[in-house]
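This report refers to the structure that appears directly beneath it.
One protein chain is absent from this view; the other protein chains keep their places.
And now, chain A:
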Amino acid sequence: MSSITPAEAAAGTGAGAGEPGEPRRPGRVSLGGLSLNLRSSGIYIAFALIIALFSVLTDGALLQPQNISNIIVQNSYVLILAIGMILIIIAGHIDLSVGSVVAVTGALAAVLMVDMGLPWPAALAVTLVAGGLVGAWQGFWIAYFGIPAFIVTLAGMLLFRALTLTVLGNQGIGPFPDAVRTLANGFTDGYLGNVGLGPLGGADLFSLLVGLLAVAGMVAAQWRTRRSRAGYGQAVDPVPLFALRMTAGAALILFLVVQLARFKNLPWVLVLLAALVLGYSLLAGRTVFGRRIYAIGGNLHAAVMSGIKVKQVVFWIFVNMGVLSAVAGVIFAGRLNQAGPTAGSSFELDAIAAAFIGGAAVQGGVGKVAGAITGGLIMAVINNGMSLIGSPSERVMLVKGAVLLAAVAFDVWTKRRAGTAR
């Protein structure tokens, strides 16, 4: 969408430089006449390369229908957390407490649904509100009291873990109602039956149609945006690059949907995740509220002096993080079919890593929802691919650490190269 897009900026600068022999701009590569901005699209290229690498290493097992489904279902909660986290990081803050909040909201949901026997929709609603209150608690100390988010959420990490242990003691609570388990672990029904796909075998028609609709929707929306931007003279990607991006996106969606349709239809969490990604991308890029977040992270003082109600915005992004943590908490508990005292441990680190691998800047002001999701998927694929080839967990950790460091180093490097110009 349109958040901080160095691609546009660089494309704009390019118009002025006409001298032959010095069209080199930092962080850009030229491929057959197509100029790509490495800083904004590097992450997607890296993702493609990592998938290709592990496809080869696992003899294609990585991309088997069931495995794709596993990757999505097993990582959905971290991806949901990454959406909330990227907004916080764009605003220049951090949240270390999300893992504990996942645990405490999961435990609350279990108490309400299992111990007290509340109907699941009511229990879910109460849990989400509780997540929001947790976020409001932390948002209050950060935004209105002025304690750094690092400290408040570090305290929250301990507080909410302690609360979880108080509620659960040493054992888990389960099992969860079917509806919750379906949301966390289940798949859409084959509403329209199956359809043959030749050598690929049978596949769920409904899932395929959803996939086609998604592709059509994406292309139409992107084309409209591009046309209207070009209409008022804003720099847009040239047609070949646009076509390349759309083709890549469409191919990705269709491949994903076909594989999933061949397995067990669409996981419900994927539907939820897609809705969240779309919604939050629009929030970040197209709404006044989203703009405020970027403005605060980009220059806090300038935001204050522009009349932006900084405290309010920061407060609400932490409330939002609390609600999303509750969503993740319910899904995680539902997937395991019990709320456990150690649920969600180190999820905060995965979510933070996803955001930074996905191109967020440590100083704030930069980042995209789609980037955070891609960052989360990169780690998910590394996890999954390495376990498929039987790597021990310490090696997986080693590689993930190296990838995080490399991603941020690359970001800093491109920024410095761009910065030395003048």
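The rule is short, and it goes like this: contacts are C-beta pairs under 8 Å (C-beta built on N, C-alpha and C of every residue); 3 or more make two chains touch, one makes a residue touch a chain; residues count from 1.
Keep in mind that, in the parts below, contacts and distances are computed from a predicted model.
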Name of the absent chain as recorded in UniProt (options "Putative multiple sugar transport system ATP-binding protein", "Molybdopterin-dependent oxidoreductase", "Response regulator" or "Outer membrane lipoprotein carrier protein LolA"): "Putative multiple sugar transport system ATP-binding protein"
Candidates A:A235, A:L252, A:L278 or A:L349 - the one touching the absent chain: A:A235
Residue, one of A:Q66, A:T247, A:S306 or A:S393, that touches the chain absent here: A:S306
Chain A residues touching the omitted chain (full complex): 2, 4-6, 8-9, 11-17, 22-26, 228-229, 231-235, 286-289, 291, 294-295, 298-299, 301-309, 361, 365-366, 417, 420-422
